[in-house]
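With one protein chain removed, the remaining protein chains of the complex are shown where they sit.
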Amino acid sequence: MEMLLASAIGVLTSVGVYLALMRTSFALILGLSLISYAVNLFLFAAGRLAPGFPPIIGGLTPMTDPLPQALVLTAIVISFGMTAVLVMLALGSYLLGGHDGVDEG
Amino acid sequence: MLLALIAALPFAGAMMPALLRGAGRSGMTLGCAAATGLAFVLLMTQAPAVLAGAVVEARWVWLPALGLEAHFRLDGLALLFAGLILGMGLLVLLYARFYLSERDNAASFLGYLMLFQGAMLGIVISGNILMMLVFWEMTSLASFLLIGFWHHKPEARRGAMISLALTGAGGLALIAGLLMLGQIAGSSDLSVILAQRDVVQDSPLYLPMLLLILLGAFTKSAQVPFQFWLPQAMAAPTPVSAYLHSATMVKAGIFLLARLWPVLSGTPEWVALVTGFGLATMLLGAWLALFKDDLKALLAYSTVSQLGLITLLLGLGTTAAAVAAVFHIVNHALFKAALFMTAGIVDHAAHDRSIAGLGGLARLMPISFGVATLAVLSMAGVPPLAGFLSKEMLVEEAARTTFAGSGWVLAALVTLAAALSVGYSLRFLVAVFLGPKLWAAPPRDPGAGLLLAPALLALAGLAIGVAPMLLAGDLVSVAASAVTGDPVQAKIALWHGPNTALWLSVAAIGGGFVWLGLEPRLQRLPAAPDAANGFARGLRFLTDIAGRVTSAQSDRLAPMLGLLVLAAAGLGLLAFLTGQHLPGSTALVLPELAPTVVWTGLIAAVIAVPFVLHNRVLSVALMGLAGLVVALGFAYMAAPDLALTQISVEVVTILLLLLALGILPTISVRDVARPRLPQLCLAIVAGLGMTALAYAMLARGAAFEPISAFHIAQSVPGAGGTNAVNTIIVDFRSYDTYGEIIVLGIAALVIAALSEGLPRAPGPRVAHPIIFTSVSQLLFPFVLLVAVHMFLRGHNLPGGGFVAGLVVAIALLMQVMASGQDWTARRMRLNTTMLISAGVLTATGMGLWPMLTGRPFLSSNHGYVTLPGLAPFELATAMVFDLGVMLCVTGAVLLALSSITRLRGEAH
Partner (left out) sequence: MSHLIIAPVLLPAIIAALILLLPRLQRLLSVIGTAGLAAVSVQLLVTTSHRAPETYLLGNWPAPFGIVLQLDRLAALMLVLTAGLACAVLWHVVATRLDNRTRHFHALFQFQLMGLSGAYLTGDLFNLFVFFEVLLIASYGLMVHGGGAARLQAGLRYVAVNLAGSSLFLVALALIYAVTGTLNMADLAVKVADLPPGDQALIRTAAVLLMLVFALKGALVPLHLWLPGTYAQAPAAVAALFAVLTKVGAYAVLRTTTLIFPTDTPATGTLLMDILLPAALITLLLGALGALGAAGLPRVLAFAAIASMGTLFTAIAQATPQATSAALYYLIHSTLSGAALFLLSDRLQPRTGSAILFFATALAVAGLPPLSGFLGKLMILQASTAQAGLIWPVILIGSFLMLLAFARQGSNLFWTPVPDTDPEHATPLGPPALLLAAMVALTVGAGPVTDWLSVTARSLHGAP
């Protein structure tokens, strides 16, 4: 199971980096989003795996570590904000500049 | 106290031109002269004490951590130089007043000049070597400004740049050298350093330190091989040449050598380097001066040679040489400044500065001729002028010294140099004033304004020559004492009786005539390459390289990201491998079938994306799928809140991307480009790295008990909720959430601000099917209810403010899209901004509330509430915070998405 999670993180990162290094803003946005999925999973993994033991008091113990989950929640929301700004910039750059490439010209 | 005032006066004088602008050039000059004059007078009040052998000091604490003090120290050497700087300063101010034309910006000129004066004065009366460094660089800067004063002339700009680059570089070497000296001697206080001769000379760092200090001194004083900047500096107005580049600034290096003489000299390294370079400079400068056609260039090279002479004397290391050096500093200043001023007068009158174009001015400008003759004879070393005296002393010392293994080499070379100097001196006089030349518009002697200063200087040269002990004896003695560190009584006389020195001097004078005669024939020799061109080319080359290195660091995104990945992978690997890692002992969880299948789906979807990138809608769909799988994964791995949030955010993100695709091209050819090898490698490296790291982290247990144990234990009793994740978010670590909602709010504001400045995207407006509109309107209240339910139960079960806020936002957005965006546009913007603000203020307010009872920000309370007819339920003040979160999230998401939707379609 750990291997599944770790490899998923790895694949998400790989494809994310690959896309982010491409020349269009669209690929960049997708790539960074994939990277953020990977990193969220990584952060979540810091609490180690305990499938089936949700962190609700009164449920089964020993429960999953709630703190990394809280951190990931925060991270997801923050990443969303950042992604939205990125998308807006890509749109603005396209509407004003006429092309959707990441670099000039 | 008085010393500080003396040091400060020139700087005060620098502000005079700005203040006295209305008074015209005379007024401004008077203002500056008043400052200089006052400083000079104050200096003279200290003179008797110094001449009697005392050292006047004044010090203030400045930066003890560095050993830097505002320490002023006036001894014989300082007195001599200070008198030179201030006295010459007055004369130069007078001369400048009449030299500058109406078109010149006199205010700036005077300002720069006074600035220089203050800096130069600061160097000579510094008692702390670090403070001296401060002033040292300032003289280079002031010189830069003055050389480039006529900045419309390219040679002025060039000359300024070359001189700044060279003296600046030397100054930097000096910084290193003086810092080392201070460390070896244990203090930056000059008085302390001067007493540490043995410590310094025995140190293993003596040679590098000496080399660095010599670099500083030689660059400033235009010694070989750095002599070329001085002729370039002749692009400056003549008062500058007279003041800085003959009498004062170029003497700064020599001053430094004299100042540090007691502690640095006497070693074989010192003798070899200083004497050697001085001698070389003396010879080269004199030789080159003989051939220059431009008057100022001739004088410039002559200055180089004369500075070499003084350097040579300082290098010899004997008391008599020190006396000679000090004496020649004065004499040289007198005759050289006079000659520069005369050259300026000739230039003004005849509008020609070249030897070829001048001649026969003795009859037309008799006074100038007289002044020039006195100065020239002093330069040539002809009795009874002062220049003869110091040159005689030089020759005498040279005759006595064994150099390069022989007792007469030095004497011969010195005599040769002296002969050359006679040669160029006579050339100056003969070519400018003698000889037949017809003038169409005969030049005339200028008014007293221009003539007074050089005349005084030339006459002083005569007076000192005739009565040296009377006029200069005491000063030279104390100055030489300061140089050697022991009391010296100079004995200077016009006639020492017939000795070797006298014969050599006579030989030199004779030789000079020979050179003068030979000069026309020697002119046909190929001209030596000008080192200044080489240096300038070097500077341009450096700038070119800098330009190329810099443009290689492009602004493209891929290198930025690539280097980050590379650095992270490389350094991460390095750090990991150089540390110990033990795999953990906790048992790994075995995968079940369902997750494995889902995992396969995720991998497939993700890997497919690069291959279908050109079809952007499909790519977004795959992304959505990936996000969904991640949410499923969270649910499976016992993170229900995360799953909920991930799904909600996923929906909004996909919505966002689809909206964007309504504007961006949906099919793009550029994305199908073949993969570049570095791109592929980096991607693989990053992926492998993350996998390995994640696995290492997962497999190894924690080293200590995590702090979340407290959170779990305190979730109900302390925070009043059973959803441990939610209590962390809105209670234990609510400050994080506070920051987070503000991030979201800021994002929305940025998007809204950006959208206003953008043109509408071309393209058909999206048609809204009636069914869509009615269904969304029907569902709206139910969705709201769901949101409220999610919000209320969040503290105990998965849910909470975020999810609720997102749900409300999505619902509202559906409404907006259904009914037409432009109608609600303005309302939406105002309302959403207010929503965001309300959310922030609610959260802040709830946080501030407990502060009224002395508890910190964001402290929470909880208790049971009983409403009639309902079972008692637990409420926590943290839920008010959660309300703030919900409001802010709703507002932000709405603002962001509506701003983007407004970009599409024609405006109504």
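As written, the chain order gives the labels A and B, with residue 1 at the start of each chain.
FYI, a residue touches a chain if its C-beta (ideal position, glycine included) is under 8 Å from a C-beta of that chain, and two chains touch if they have at least 3 such contacts.
This structure is a prediction, so every number in the text was calculated from the model and none was measured.
Trainee: Would you indicate which residue among B:Ser26, B:Ser406, B:Thr543 or B:Thr596 is in contact with the undisplayed chain?
Mentor: For the chain that is not drawn, the touching residue is B:Thr543.
Trainee: Thinking of the whole complex, not just what is shown, which of B:Trp408, B:Phe576 or B:Tyr636 touches the missing chain?
Mentor: B:Phe576
Trainee: Tell me which of B:Ala173, B:Leu264, B:Ile492 or B:Val889 is the one touching the absent chain.
Mentor: Among B:Ala173, B:Leu264, B:Ile492 or B:Val889, only B:Ala173 touches the chain that is not shown.
Trainee: Which of B:Ala78, B:Leu858 or B:Val880 touches the chain that is not shown?
Mentor: B:Leu858
Trainee: Which positions on subunit B touch the chain that was left off?
Mentor: Where subunit B meets the chain not shown: residues 61-66, 68, 108, 130, 133-138, 141, 144-145, 148, 151-152, 157, 160-161, 164-165, 168-169, 172-173, 175-176, 179, 183, 539, 542-551, 553-555, 557, 559-561, 563-568, 571-572, 574-582, 690, 693, 696-697, 700, 702-708, 710-711, 714, 718, 731-736, 739-740, 742-743, 745-747, 749-750, 752-754, 756-758, 833-834, 836-837, 840-841, 844, 847-848, 850-851, 855-860.
Trainee: Could you please point out the subunit A residues that touch the chain left off the display?
Mentor: Residues of subunit A in contact with the hidden chain: 20, 25, 28, 32, 35-36, 39-40, 42-43, 45-48, 67-68, 71, 74-75, 78-79, 81-82, 85-86, 89-90, 92-93, 96-98, 102-104.
By our rule, only the chains that are shown with their structure count from here on.
Trainee: Report the inter-chain centroid distance for subunit A and subunit B in whole angstrom, where each centroid is the mean of the CA atoms.
Mentor: So the centre of subunit A lies 41 Å away from the centre of subunit B.
Trainee: For a test of understanding, state which residues of subunit B touch subunit A in their complex under the given definition.
Mentor: 555-558, 561-562, 565, 586, 588-592, 595-596, 599, 602-603, 606-607, 609-610, 613, 616, 619-620, 623, 626-627, 630, 633-634, 636-642, 645-646, 649, 652-653, 656-657, 660, 663-665, 668, 670-671, 673, 675-676, 679-680, 682-684, 686-695, 697-699, 701-702, 706-708, 711-712, 715-716, 722-725, 728-729, 733, 736-737, 740, 743-744, 746-748, 750-751, 754-755, 757-759, 761, 796-798, 802, 889, 892, 896, 899-900, 903
Trainee: Once bound in the complex, which stretches of subunit A touch subunit B?
Mentor: Checking each residue of subunit A against subunit B gives 1-15, 17-30, 33-34, 37-38, 40-42, 44-58, 63-67, 69-70, 72-74, 76-78, 80-85, 87-92, 94-96, 100-104.
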